[in-house]
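Removed from the display is one protein chain of the complex; every other protein chain stays in position.
Chains: A and B, in written order; residue numbering restarts at 1 for each.
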Amino acid sequence: MIRVSGLRKSFEGVTAVEGLDFEVAHGEVLALVGTSGCGKSTTLRMLNRLIEPDAGHIEIDGRDAREVSPDALRRGIGYVIQGVGLFPHWTVAQNIGTVPRLLRWDRARVRARVEELLELFGLEASEYADKYPSELSGGQQQRVGVARAMAAEPAMLLMDEPFGALDPVTRGRLQDEFTAIRRRRGITAILVTHDMDEAFRLADRIAVMDAGQILQIDTPERLLRGPREGFVRQFVGLDDRALRILSLHRVRELSRPAADAPAPNQWVSPDDTLREAASRLIWEAGDSLAVVEEGRVTAEIRAEDIWRTGARGAP
Amino acid sequence: MSRAGLALAALFALFVALVLRPELMSPLLRLVAEPGQVLLYDRQPIRVLVGWHLALVAAAGAVACAVGVLLGVLVTRPAGADFMTLARMISNLGQTFPPIAVLAIAVPLLGFGFEPTFLALCAYGLLPVFENTVAGLRGVPATVREAARGMGLAGAQRLWRVELPLAAPVILTGLRLSTVINIGTATIGSTVGAVGLGEVIIAGLQSGNTAFVLQGALLVALMAICADLALRRIERALTRA
């Protein structure tokens, strides 16, 4: 649980961040979004005191962040940075083991943790542990970067544009992986990004920042349905908001019972988003789709239900 | 004028004054001399020594520059690529040869005096110019070279209009290093009989006359520093252009 209040910082007289208040609950992911220079990275770096705030209060799990020495504080917070920042002269295992070693874990425990994390991120430990970062692909490096941040079981993760340097396909795959790991392990994180889609995809709540202030902080759906006038409205983008709302929901939520049958040509699975279902319906010019699990029809989804979910004023 | 320019002008003026009127240095030299010793080197006028010293360095610099740039251009052309490894290895090896060794080896070939020193200076001055020509030409961004080709400039035109002008500051750095090294090496050249400022220092060392040593050392140091600063300014002007 992180509680931030009245946070302020200025550089040489220019205000970077002012009057920030927000909370992140245990197991929640908050995204800070905004254009370059809006103060989102500064905010993140104040949380682990890479930048010291001018005023305000940061409380992590009930303790004032200023009571702890900066180094001890940082060892308890995972930090994933833009461009990965893996140490090129250390192997993957050494990189992941950085903070555990700083915390003086014994060797066997560090190794066990490294192997566990590599496994979690789908990297075969025997193959990858002793490689150097330059021998990995960009996506693998980024996985190791996130694994390194999670190594010492931190209370939370700070992620600064974690997938920013990757191509769209790899980025999408890693975003899915992150969500999956979250579901299994429960991660508390603050994520900085300028990519609104990434925020919708990964975050439970989104804080839109501009000129050093949080303009609106809400769940993705509420942000789409009721953006404040001005910058938020412009940044969130209203042209395709119905589709974006649909992408926040799963087919499972709207499925109706249907008779068991073999899978037809066109179908969706319960974990697909409504957006995917809508796209398929439009393509087929139909009004309902079979929901298929393991090759058998288990339910159906109707166009009218989907349209209603994406419509103004829907619950 | 900038502060660096002012410093250069002041140092240069001081150097000229001390060359034309060596007696200006006597109060300083008196501090280090034993009583009764001659203060100022009098076997040859200082301006003659400085003249020879500069002539030696300038002549060797011109040769080193011409040959070094030519070789650098040749090994960076596709046809000369085979020679690149050889040239770099010789150049690296040359770097490990101390100036005094080059000088010592030149003596039996050419006898004592101007010639061995000139040869040593040419050989030793060649290396920085060659190395920097290669580095400068290789440093021309591939996109720029591609663009020049795309606009239809022929090989020689690309070299003259694009590659050499872009490499010029780096090549000039090589010439500066080579000049500064050579001003020092020419000093050592006096041990094999070359006329130059080294004569003053060596005479002082041989006769235990500290005043001579100081006089020679100050003049050589001033000469080297002026040359360094002046060439640096040219480099900077070229980089800006």
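By our rule, contacts are C-beta pairs under 8 Å (C-beta built on N, C-alpha and C of every residue); 3 or more make two chains touch, one makes a residue touch a chain.
Everything below uses one rule, namely that contacts and distances are computed from a predicted model.
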Complex member absent from the view - protein name from UniProt, among "Acetolactate synthase small subunit", "ABC transmembrane type-1 domain-containing protein", "Sigma-B regulation protein RsbU (Phosphoserine phosphatase)" or "Cytochrome c": "ABC transmembrane type-1 domain-containing protein"
Chains in view touching the one left out: A, B
Touching the absent chain when the full complex is considered, from A:56, A:85 or A:270: A:85
Candidates B:46, B:164 or B:220 - the one touching the absent chain: B:220
Chain B, residues in touch with the chain not shown (by the definition above): 32, 81-83, 85-86, 89-90, 92-93, 95-101, 104-105, 107-108, 180, 183-185, 187-188, 191-192, 198, 201-202, 204-205, 210, 213-214, 216-218, 220-221, 224-225, 228
Those residues of chain A which, in the complete complex, touch the missing chain: 48, 50, 70-76, 79, 81-91, 98-99, 102, 132-135, 148, 158
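FYI, only the chains that are shown with their structure count from here on.
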Whole-Å gap between the CA centroids of chain A and chain B: 61
